[in-house]
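The structure that follows is given in the form of structure tokens.
Of the protein chains in this complex, one is absent; all others appear in place.
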Amino acid sequence: MTLNLDKPWQPVLDKIKTWARINSPWAIHFNSGSCNGCDIEILATLTPRYDLERFGVKLQGSPRHADILICTGPVTRQARDRLVRIYEQMPEPKFVVAVGSCALSGGVFQGCYNVMGGIDKVLPVDAYIPGCPPRPEAIIDGLVKLLTQLQEGAAPEQNEGENTSAAAVEGAEIQLDAQANGEAK
Amino acid sequence: MQSQQGNKFTIPIGPQHPALKEPEHFEFNVDGELVTGASVRLGYVHRGIEKGTENRSFVQSMYLLERVCGICSHVHATAFCLGVERLAEIEAPPRAQAIRVLVAELERIHSHMLWLGVGAHEAGFDTLFMYSWRDRETVLNLLEDITGNRINYSTNVLGGVKCDIDREQAAAIRQGLDFLEERTTHYLDVVTSDMMFLRRTRGVGVMTYDESQRLGAVGPTARASGVARDLRVDAAYAAYDKYPVNLVTETAGDLEARFVVRIKELFESFRVIRAVLDDLPEGDLTTRMPRRVKEGDTISRVEAPRGELFYYIKSNGTDTAERVKVRTPTLPNMASVLTLAVGHQLADMPMILVGIDPCFSCNDRMVSVKGTLDSQCWTWEQLRQYGIEYYR
Amino acid sequence: MSAETALQTASELLEQWAKEATTPEPFRLDVVIEPDDLLAAVKALRDASWGYLSTITGVDLGVEAGEFELLYHFSNGAALATLRVRTPRDNPSVPSVCGIIPTATLYEREIIEMFGISVEGTPNTDRLFLPDDWPDGVYPLRKDYIYDDPTAQA
Partner (left out) sequence: MNTLRAVIALLFFPGGLFILFAGMAYEWVDRKLIARFQNRIGPRWFQPLADSIKLLAKEEVIPTDVNAILFVVLPVIALAGALASALYVPIIGLEPSYSFSGDLIVTLYLLSLLTLCTGLAGANTLDRFSLVGATRALTQMFSYEAPVLLALLGPAIVAESWKISVISEYAKSHWLIITQPIGFLVAVIGLMGKLEMPPFDAPEAETEIVAGALTEYSGRGLALFHLGKSVELMVGLTLVTAFYLGGVANPLLFFAKTLMLLVVVAGVQSLLTRLRIEQTVGLWWRYGALLALAQFLVMIAYEGVA
């Protein structure tokens, strides 16, 4: 929904839009196979000591309301479809933040049969927050960095996001099939 | 375990749902606001850890098993260490055992306070959530001070522990405990006297003593129903024989009793930690651990914050385990949820779910269940169809 | 009931079916029984209210041994009684104990999925703990299951 206004207004409108986006990032949290460590640290960022609300971050329940998808944990086979589905339900513009070592690469679970690897095997990730688990300060820092990036215009509107994710999923499926064939002896 | 079929309206909770920070899929059949059936689909956090241990050495497995669950990572590591040490016929020095107890109790405090907050949040009492999590930061500070990490502290190594406690840290812990004790007294007061909160907890989700026995509930969930079952008392491991724990039980078996049991256990934890600090044995932190572990099998059980944690470890004489079996406390408690759900209001579901303090990352390391015995199971095709309809 | 007397009671209860009874560790009793006797043994423990079923562990004894072993762990305070049941690899099958202990369904389903052992009479055998797209006939906890890590770095 964009307003059809004359050119001179457009830059101002864009600025206002960007300002609003930076100052009101609503997040949704999905655990795709994490050990819980990262999840409780994400929750801890909402609590009095860290209080993410002062940056305007609200944890939303419905993907439809959210701007940022915060993912924790390696992607398990079972959770993969759900992860993609949640991502696709989110309205544009949307961003993905991977929290924790497992979400980055699979972490200690690399090589376990039900683990697909990091979040970026499935979704395009905009910010990585390493740590096992990352401290709440680190999570806040990561989110703020993502937002600063937005201000500088480094992270464009991700209209191609869906394609990327679909491609990634397809790739993963092919991998899976190959694997399944290999295993079934 | 009764549940009805043929209900028209199903409320899914999970895998992504604000009530559960972890991806599990519950389905509640509702008639208006009344729940008439419940089922669960686990496996979203199943990572295949048990298989993972089969191609990792014992030392590597330690780190893997510590990440079975981020909330109770220490007890997983303790159970594994105690088991492997028994197989290798060595024993960690007394100081190490005492520190294991100390960290385990600190972890219990952190876990119970976390649960108190989450439980309150499910009831829509966000202020209590915020307060208990604020106070929980005190424990996390202490843990960070001792071990270097807030969560997943890796205190244990095979043959001992890697962190010592010096006098300053001991003083800091005492100070922290004094603060927490005061706060905990307040919380006990809140959960037993706040009328609005009691309306949501008293008489809700009652599990009788017999039911609890029949369903094989463990941990605080069972103790809230009057089942005196606590491994720290029954089969003292590590240094619990030196620092005995008193059993805390309640008889009501409802949500209020579960709140009360957990909060009262906090006082026990404070007492045990003080006892450990008062009487910390001198000596080494580790003994030499052989790289290869003798052939044999062992069962190692410890009391996690959520109940009995069961490890079966089989060694084949190499540096790699032949089989490691993990049975986490959430699994036996899951049956109780699905039974209790029927006949309650939809609004009570999150509370009842959280009442057992479920930890699905624990649960899923290996297993997934379809809860109620006679409820129908969904095939993948049905599930997929349902998912398509649901998310259309 | 102290752990010693509990174990004494258990060994008396299980005596008639025991092919072999050992005490590998303090407070533990391992009883090897035939799959056909499993139900009777479990029932005996249940009727005597001896502890509760902690879990069922499946162990693959290896391709050469050609057998799976199932361990039914019963806990009673500090005492642990384990029923060991062996079943051949080529046609693995054990009776279900769900009729006696309903909650065992969770553990039995794990056995079915992870080892491909058929549990006769268990109320539910649907795939439920492995992912929905998991290939049929692949049992991850069998020793001959080798996992190729798709994410492994070369």
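All chains are identified by letter, namely A, B and C, in their written order; residue positions are counted from 1 within each chain.
The criterion applied here is as follows: contacts are C-beta pairs under 8 Å (C-beta built on N, C-alpha and C of every residue); 3 or more make two chains touch, one makes a residue touch a chain.
All values reported here derive from a predicted model rather than from experimental measurement.
Here is the thing to keep in mind: the chain we left out touches A, B in the whole complex. When you scan B:85, B:107 or B:122 for touch with the missing chain, the hit is B:122. Remark: the omitted chain is touched by one listed residue; of B:58, B:80, B:131 or B:153 this is B:131. Contacts to the hidden chain, counted on subunit A, fall at residues 1-2, 16-17, 19-21, 23-24, 26, 47-48, 51, 53-54, 56, 60-62, 64-65, 67, 89, 91-93. Take subunit B: the residues that touch the chain left off the picture are 9-13, 17-19, 30, 33, 120-127, 130-131, 134, 194, 196-197, 199-200, 345-350, 390, 392.
Just so we're on the same page, only the chains that are shown with their structure count from here on.
Counting C-beta pairs in contact across B-C and across A-C gives the higher total for B-C.
With centres set at the average Cα position, the gap from subunit A to subunit B is 28 Å. Chain centres here are Cα averages; for subunit B and subunit C they lie 24 Å apart.
Multi-chain contact residues, meaning those touching two or more other chains, occur in subunit A at positions 76, 78, 111-115. The multi-chain contact residues of subunit B, meaning those touching 2 or more other chains, are 43, 46, 48, 51. Across the complex, subunit C is touched by residues 76-78, 105-106, 110-117, 121, 175-176, 178-185 of subunit A.
If you check the complex, the residues on subunit C that touch subunit B are 3, 24-25, 27-28, 52-55, 57-60, 71, 73, 75, 77-78, 80, 82, 98, 101-103, 105-107, 109-110, 114, 123-124, 126-133, 140-141, 145, 147.
Subunit B contributes residues 15-18, 21-23, 43-49, 51-52, 55, 63-64, 67-71, 73, 114, 117, 129-131, 133-134, 137, 149-152, 359, 361, 387, 391 to its touches with subunit A in the complex.
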